[in-house]
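Note that one protein chain is taken out, while the other chains of the complex remain in position.
Chain IDs A and B follow the sequence of writing; residue 1 opens each chain.
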Amino acid sequence: MTRLGEFCRRNPTIVIGAMALMAVAALAIAAPWIAGDPMALAPIDRLQPPSAAHWLGTDFLGRDIYDRVVYGARISLIVGLSVAVCSIVIGLTIGLAAGYWRGVDTLVMRIMDGLMAIPAILLAIAMVSLNRASVWIVIVAITIPEVPRIVRLVRSVVLSVRTLPYIEAAVSGGSPGVKIVVRHILPATINPLIVQGTYITASAILTEAALSFLGAGVPPEIPTWGNMIAQSRLFIARAPWTIFAPGATLALVILSVNLLGDGLRDFLDVRLARRMV
Amino acid sequence: MTGTIARRLASIVPVMCIVAICVFLLLHFAPGDPAAIMAGDNATPANIAAIRAKLGLDQPVWLQFLVWVHNLLRGDLGTSLFWGEGVMTLIGQRAEPTISLALTTITFAVVVAVTLGVVAAAKVGSLLDRAVMGFAVMGFSVPVFVVGYLLIFVFAIILKWLPVQGYTPIAEGVLPWLRNLILPSFALGMAYVALIARITRATMLDVLAEDYMRTAKAKGVATRPMLLKHALKNAAVPIVTVIGNGVALLIGGVVITETVFNIPGVGRLVVDAIARRDYPIIQGVIMVFSGVYVLVNLLVDLSYTLFDPRVRG
Partner (left out) sequence: MNATRRSMLRGSLAGLGLAAAPGILHAQPRPSERRTVRAVLQDDLPNYDPIWTTANIVAYHGAMVYDTLFGLDAKFQIRPQMVTAWDVSADKLTYTFELRDGLRFSDNTPVTSADVVPSIRRWMVRSGPGQILAPRVRDISPKDDKTFVVALSERFPLLLDLFATTTTPVLFIMRKREAETDPMQKIDQVVGSGPFTLNQDETRVGSRYVYDRNPTYVPRDEPASGMTGGKLVKLDRTIFVNMPDAQTAVAALEAGEIDFYEIPPADLLDQLQDNPDIIVENLSELGWVGYIALNWLYPPFDNIKCRQALLHVMNQADMLRPTFVSPKWYRTCPSYFTCGSAMDNDANTDWFRSGPDIPLAKQLLKEGGYDGRPIVMLQATNILYMSNAATVLAQEMRNAGMNVDLQPMDWANVVQRRASQNPPDKGGWNLFFTSCGGLGNSDPFMLAQMASIGRKGWFGWPDDARNEDLRAKWMMAETLAERKTLAVEIQENAWNVVPHISFGQWIQPGAHRRNVTGWLHVPGVVVFWNLEKA
């Protein structure tokens, strides 16, 4: 208990960030029990201010905003976390391979450089617009531009670790490459990847909002904070509650994730702070 | 050193090739029929098919790719399917607003963020430090278009200090040009302020902790000139790196800002082109943006030699 207390005292940002996120995640998981149907529409009740019947008011189709914010937590968090997980898994694999087996390195890095050069948002808009809108295509569209950055990060870790004596010992000892990579090199990448993962989550949620703004987001039926804000942008003056609730939760989550990321970074490795941006 | 530069320049070629292939594949293997969009809602299907044939859109994809690459190497980015104007001409017309917006945003972001970062580092741990960093992170947490609308609402509608939208070319006067760019730069720059302030603060702290700084302070040398002269110079490398990386993000943010503030730049051009499936414009603009990004990063790498003599060898 005291060790936990000590931890909390020394790292307030991690604690605050983590707790806020857990609260939001709990909300998202409990959605079916604490909220009604986010798709139920009643055009006759459109743009009602908050009241007993609708705690956060209704949107332009008469849908309950509270219900949509709660379910929106699900989709927004799913998008954010999926992008983080997918990009990390893919980036990790490629980065490990590129860093360890020099043969593929040049080719892979050129491809990664090429991908990084394409403006992420244009790539995402093009991918979503040119296909049917769905949550999956949005996740894929946001993930692809994130992969090169992970690859670079992982690769730089691999390059700095592989020259260490114990790695060289394992190599000369005849251990197969894959075993070395997985057992000895992979763990070194965990810390920076966790931190980067939090930043990616935050950035993915914001990118989804931007895509919704430009008309290339998840299907309009499906609630995410990003597309709730984007779809209600005409009502900033007339019905501010349509933007306020999703906007505030969005800002809160992004803030918490950023705090968590900052805290983890400071905690896990002070020197890492400089290498990572 | 010229060897390094030459090698770096040469490495641009394969990168741009990858970009070209990715972009072309992305567009041509996805559904969308510019001919049908152009012909309008009342057109008969037979007419639409005839138009498609005239535009050469019914040719095999690999042939269209070869034609495009061939033209690309001659410097011809093609012509817009819709307006018939050259893509290069269109980009040329729209380059000034986008470049202006990017420059003012970077200037604003760097100036504000470095100041904030330095201040926060100088008073590390204090309430001011936390407040400054908190403020910086807030800027990163709200979508750009929301910030944009709020700024328009406050400064253009209520206070009437600044125009709502539009762009004035610099040839018509520097002051009107600036007036149109203040709100967009602010909206777009907020996110970069957070990024740059964070890295400035972290690097400054590292430098301040260095032995020679502590010695100087113990000796009683004034800290402010030391901060500015030595510390900033050391912090320059990571800051410039962030700016280089930030160009890619900037290009993305420019697209939204140009839409909200109605700036007739390249970002708007490509977003409209995507909605219409005007392939030559989409391909051309992405190639140009990617080229710019690659060049900027090259310059960033080369600038390390300026800041850090250790790299020069």
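Here, a residue touches a chain if its C-beta (ideal position, glycine included) is under 8 Å from a C-beta of that chain, and two chains touch if they have at least 3 such contacts.
As the structure is a prediction and not an experimental result, all values here were calculated from the model.
Partners of the chain left out, restricted to shown chains and counted across the full complex, are A, B. Contact with the chain not shown here comes from a single listed residue; of B:21, B:72, B:138 or B:170, that residue is B:170. Although one chain is not drawn, the whole complex shows that of B:9, B:103, B:209 or B:299 it is B:103 that touches it. Across the entire complex, the residue among B:69, B:124, B:182 or B:275 in touch with the chain not shown is B:275.
Here one chain is not drawn; of A:36, A:215 or A:240, the residue touching it is A:215.
Remark: the residues of chain A touching the chain excluded from display are 39, 41, 43-44, 46-47, 60-62, 129-134, 215-216, 219-221, 233-238. Summarising the interface, chain B meets the missing chain with residues 31-34, 36-48, 50-51, 54, 75-76, 80, 82-86, 88-100, 103, 149, 152-153, 156-157, 160, 163-166, 169-174, 259-262, 264, 268-269, 272, 275-277.
Everything that follows uses one rule, which is that only the chains that are shown with their structure count from here on.
Taken together, the chain B residues at the contact with chain A in this complex read 11, 14-19, 22-23, 26-27, 30-32, 137-138, 140-146, 149-150, 153, 195, 198-199, 202-203, 206, 238, 241-242, 245, 248-249, 251-253, 255-256, 259, 270-271, 274-275, 277, 282, 285-286, 289-291, 293-294. Against chain B, the residues of chain A that register as touching in their complex are 110-111, 113-123, 125-127, 129-131, 202, 206, 209-210, 213-215, 226, 229-230, 233, 236-237, 243, 247, 250-251, 254-255, 258-259, 262, 273-274, 277.
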